[in-house]
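Pasting a structure below so you can have a look.
The complex appears here minus one protein chain, its other protein chains still in place.
Letters A and B mark the chains in the order given here, with residues in each chain numbered from 1 onward.
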Amino acid sequence: MKLTLKVWRQNGPNDKGNLETHQVEASEHMSFLEMMDVLNENLISEKKTPVAFEHDCREGICGTCNMVINGRPHGPQKGTTVCQLHMRAFKDGDTIVVEPWRASAFPVIKDLVVDRSPFDRIIQAGGYISVNTGQAQDANAIPIEKDLASQAFDAATCIGCGACVAACPNGSAMLFTSAKVAHLNMLPQGEVESSKRVLNMVNQMDEEGFGMCSNVGACEAECPKEISITNIALMNREYLTASLASNTTT
Amino acid sequence: MSWFSKFLGSSIGRKLLMSLTGLFLISFLPVHLAGNLQLLAGDGGEAFNTYAEFMTTNPLIKFISYGLYFFILLHTFLGVRIWLRNRSAKGSKYAVSSTGTSSFSSRNMAWLGIIIFAFLVLHLYQFWLKMKMGVLEKVNVAGLDEPVNNLYAPVEAAFTDPIYVIIYVIAMIVIGFHLWHGFQSSFQTLGLNHKKYTPVIKGLGAIYSIVVPLGFIVIPIVFYLRHAM
Partner (left out) sequence: MKLDAKIPAGSLEEKWTKYRSTMNLVAPNNKRRIDIIVVGTGLAGASAAATLGELGYNVKAFTFHDSPRRAHSIAAQGGINAAKNYQNDGDSVYRLFYDTIKGGDYRSREANVHRLAEASRNIIDQCVAQGVPFAREYGGLLANRSFGGVQVSRTFYARGQTGQQLLLGAYQSLSRQITLGKVEMYNRHEMLDLVLMDGKARGIIARNLLTGKLERFAAHCVVIATGGYGNVFYLSTNAMGSNVTAAWKSVRRGALMANPCYTQIHPTCIPVSGDYQSKLTLMSESLRNDGRVWVPKTVENAEAIRSGKKTGLDIAEGDRDYYLERRYPAFGNLVPRDVASRAAKTACDEGKGVSPTGLAVFLDFSAAIQRYGKSKAHSTGMHNPSDAEITKLGRAVIKEKYGNLFQMYEKITGEDPYVYPMKIYPAVHYTMGGVWVDYNLETNIPGLFALGEANFSDHGANRLGASALMQGLADGYFVIPYTIGQFLSKEIRTPQIETSAPEFEKAEQETRDLLERLVSVKGTQSVESFHRRLGKIMWEYCGMSRNAEGLKKARKMVRELREEFYNDVFIPGTANEFNPELEKAGRVADFLELGEVMIMDALDRNESCGGHFREEYQTPEGEALRRDEEYAYVAAWEWDETEPKVHKEELVFENVELKTRSYK
């Protein structure tokens, strides 16, 4: 299949950037990234600079890949990362516009590569359970209801890709942050620090310059792991109780 | 109080205020509508004027109405600030934008709100300010000794003016859109999301955001048609 690609090229955070048009010959069995590989091989053979894009596992779990395809983070397929998206989803002759995640907190490093380190700092602010190695009791000492464990799991499947931020018209990181808050606060092991956790993580999220949640829901629709916005409600609840009802002030 | 100001300044704290003020306005609208429906009593404004008198003199209602003005201003002020902050948090726009994954209302709350606010200014100027400035004529109503403000008169005048009716109808539709998203959103903001109840809230929100604005719309239309016929 023959495709016209319009790819975002930007040399650095301060460069203005623009869309560059290329023709690519692809097969429908290729993954989207393999199609991008073909583009890059072409560029290299013309001694041009290949398009910088990030990827690693290419199976939808590491959260590295990130592209907005025709206005949709990770492309048109539900619950699918770009690396899992296959060219079957497109037609011969299609024009495809590829852009980086856009959000002020995720500045572009080069072309399609953005800086997602704010996510690390949000986790560092409290996205953990404070247990040193060796302090744990027997794993079966606290039974956890299967449904609850499964809900916590659903939240824990977030891959930290940032598509939620990219999809949100407000550039809000509530889905990502709430997924971690929900995962840990729901479990008995995480409950102990739940107030401190939610206060610190939300505080960090705000400091990083993410927008606020208008409950638009685009995050949930684009999240490749289909993380639900019920987690956001849970975080709001936890934050309100932690702020107003708990003794914790940090 | 530092924890408190920190809380109110946080993204979730601000949204909490948005939600609470929004819910307050939501609870006020049906009351307002109930009063307005008196306009249709067909009694030359007697019922309506009695109601208006009650609303402007009862001390408790007065107190609540000041709260209302304050909340409208607060909701508007916060709404605009949140919107501005969110715009800067988004930064640049996509060359291709996709709209399929979210509702029109949710993406345009601020624009809808600004239109509502503009309408409110006009609306208050037209009715409320006139009443306060004492430029209204006085009429007698049954059951009250003193003559009361005849608010019915300017309402009748406005509702027979096609331009005003159109503005009014549009404004109500805009409120409907605002609440189409706003109603259920305010519950989500409060953290009230539940497998069993959220569908109910969403349903109520949809009904509310259609029925209430429709109720408001009916009045000027009836007036206008009566007048025209």
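Just so we're on the same page, a residue touches a chain if its C-beta (ideal position, glycine included) is under 8 Å from a C-beta of that chain, and two chains touch if they have at least 3 such contacts.
Every value quoted in this text rests on a predicted model; they were computed, and no experiment measured them.
Listed by label, the shown chains that the missing chain touches in the whole complex are A. Contact with the undisplayed chain is limited, among A:T4, A:T21 or A:T49, to A:T49.
Only one of A:M1, A:L19 or A:A149 touches the absent chain when the whole complex is considered: A:A149.
The missing chain lies against subunit A, touching residues 27, 29-31, 33-34, 37-38, 41, 44-45, 47-50, 52, 54-64, 77, 79-80, 84-86, 88, 109-110, 113, 115-117, 119-120, 123-125, 127-140, 143-146, 149-150, 152-153, 156-157, 159-160, 183-184, 187, 189-190.
Note that only the chains that are shown with their structure count from here on.
Computed from the mean C-alpha positions, the centre of subunit A lies at a distance of 37 Å from the centre of subunit B.
On the side of subunit A, the complex with subunit B involves touching residues 6, 8, 19, 68, 70-72, 97, 99, 102-105, 167-172, 174, 202-203, 205-206, 209-218, 221-222, 229-230, 232-240, 243-244, 249.
Considering their complex, residues 3, 6-7, 10-16, 82, 85-86, 88-98, 101-103, 106-107, 109, 181, 184-185, 188-193, 195, 198 of subunit B touch subunit A.
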